[in-house]
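Working notes, beginning with the structure itself.
Left out: one protein chain. Kept in place: all the others.
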Amino acid sequence: MTWVNDVVQGILLGGYYGIIACGLALMFGVMRIINLAHGDIAVLGAYLMYLLLEHWNVSPFIALIPVLPVMLALGYVLQRLILQRSLRSGVLTPLLATFGVSIVIQNALEQGFGPDVQSLGGQTGSLVTAAWQINSQVSIAALSALIFGAAVVIYGALQFFLARTAAGRRMRAAAEDPDTAELVGIDSRAVYARATAIAVGIATIGGLALALRTTFSPYAGPDQLIFAFEAVVIGGLGASLWGALLGGIVLGVAQTVGAQINPEWSVLAGHIVFLVVLVSPRGGLLTLRSGGGGGARAALQRLRAS
Amino acid sequence: MSLLSVDSLVLRHGLLEAVRGVSLQIEPGEVLSLVGANGAGKTTLLRGLAGAHRPASGTISFDGQDITRMPAHRRVRQGIALVPEGRRLFANLTVEENLLVARRGAAPGRWDVEAVYAALPMLGPLRRRRAATLSGGEQQATAIGRALMTNPRLLLIDELSLGLAPVAIDDVYASLRGVIGDGMTVLLVDQDFSRAAAISDRVVCMLEGRFVLAGKAAELTREQITEAYFGLHDRGVVA
Partner (left out) sequence: MEPQTDTRTGAAPEPAAALAAGQVSRWTRLSAGFTGGLGVVVLLLALVPVAMGATLVQDLTTLLILVLMATMWNALAGYGGLVSVGLQAYIGLGAYATVWFSLQGVDPYWGMVLATLFCAVVALPLSFLVLRFRGAQFAIGTWVVAEAIGIYVGLDNQLGAGTGISLVQLDSYATSTREHITYWLTLALTTFFSVIVFMLLRGRLGASLQAIRDDEQAAASVGVRVVSAKRILFILASAGCGAAGAMTAANILFVQPTAIFSVNYSAFMIFMVLVGGIGTFEGPIVGAVILYFIQQQFGNDGTWYLIGLGAVAILFAVFLPRGLWGLLEERTGLRFMPLGYRVRRRARELR
């Protein structure tokens, strides 16, 4: 029965990975950029909320309200100032630029907040300790359930945005062919900046989830990035938007089951599942890999209104 | 006043000078055909006018306003639309979505989805189809409809009939005639120059990046155009 509990906890953990993976998949799908600072941005969001909570005794969920618009603006500026310019010299240059951003954020956080680990879990009151006892072995923590629910809502909202709204349509058009999009009156750069803003916003929610469920430090970002990337790849490199959430769940289950075998094996088990999925002939749970990752872009397109 | 006025426009692809200092005026309501062999610079010129290709020198003004440095999406709002070579539809969007994406950046005007379906009746039944699944003629009609959605005052069309079946070509030209009948100003590029000339007021012939012949469509003979097309014409002459 303990296995059942591991799987349940893994699925719930997958909700967190799904949130972290969502923005990464969106940026890759729209602009073909893999943002190496994605995890650090989530951690930056967590620190901004931490900063607010140091001064005001409110719930972390309230702290998200002022932090979110700041982070959205940051994402917009990041695209306009750095990524858009670096896109001119090919798709690999933004990768290098985001790596620079990653290093700057990590070290700036350490400079500002010190190297100690922090957590916001203590400020949510009963939410952290509340749990539903299903039976003697299986219990579901309220916080984990909330994070998982948030993941489902985020994916649903993003799908609705892309498939049903005018701005979402324009984003799919600019993702498919930015030059032609310009020719029908779409400001592709503004659309890209909006996509990055959304990705950064979702990462911020991921940062809150991270800060609530465990601890974070200035150097927690790269791990979150790697987990997010693993979720995206296991889910089929964006064969569908929901694939990233499914990939997150697979990763979460691998980690909790791995930890059951040997606590030191938790993260390694996730890496191994990632590599196994990679070598499998289909190379992803949901995709036939055709020409390395064209899938992500096509997937966004397929979310059309019907 | 001319709707479009181009002066000494030069467009480059790296070292290659694709358009070498051309000047052109288009009056409101005029239909102009641009003919020339492959590589004459027609597509580059159209892309330059639409804002997809930055000019190396020269000026473009539209309705009295200098738009030489204006990015493509803002020219659309001024009223310039390009139907690009190869249609370039958003393959994974439906026909209707392809039309709708063009609405936001559009100039004010009468075109909307229903007006496009009325003008291009073949599109109505296809509205929910993914663009990738359309035939060539259907794609071309969608591309024209998409351009119309932006309420253009100047419609640039590149290779209207290229790759289409003869029947589809008839359909597409019939649609275009309808649009022209409404008073649209059109700059048309098509390899089938006798068809293109038939609906045009004026014909300009392009060779190696320069205009080598221009005249009223009714007054130019087929021989004159053929000579200019193949560069048999005296190259110094710019009519």
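First chain written, first letter: the chains are A and B, and each begins at residue 1.
In the analysis below, a residue touches a chain if its C-beta (ideal position, glycine included) is under 8 Å from a C-beta of that chain, and two chains touch if they have at least 3 such contacts.
Everything numeric in this text was worked out from a predicted model, so none of it was measured.
Student: Of the listed residues A:F28, A:F148 or A:W242, which contacts the missing chain in the full complex?
Tutor: A:F28
Student: Hey, which of A:Y17, A:Y47, A:F229 or A:W242 is the one touching the hidden chain?
Tutor: A:F229
Student: Which residue from A:Q9, A:S86 or A:Q224 sits in contact with the chain not drawn here?
Tutor: Checking each option in A:Q9, A:S86 or A:Q224, the one touching the absent chain turns out to be A:S86.
Student: For chain A, which residues reach the chain that was dropped from this view?
Tutor: Contact residues on chain A toward the absent chain are 28, 32-34, 36, 82, 85-86, 89, 91-97, 99-104, 106-108, 110-111, 222, 225-226, 229-230, 233, 237, 264, 267-268, 271-272, 274-275, 278-279, 283, 289, 291-293.
In this text, only the chains that are shown with their structure count from here on.
Student: Averaged over CA atoms, how far is the centre of chain A from the centre of chain B? Could you give it in whole Å?
Tutor: From the centre of chain A to the centre of chain B is 43 Å.
Student: Where on chain B is chain A touching in the complex?
Tutor: So the residues of chain B touching chain A come out as 50-52, 71-73, 76-77, 81-82, 84, 88, 90-94, 97, 100-106, 128, 130, 146-147, 149-150.
Student: For the complex, which residues does chain A have touching chain B?
Tutor: Answer in residue numbers: 166, 169-170, 172-173, 176-177, 179-188, 298, 300-302, 304-306.
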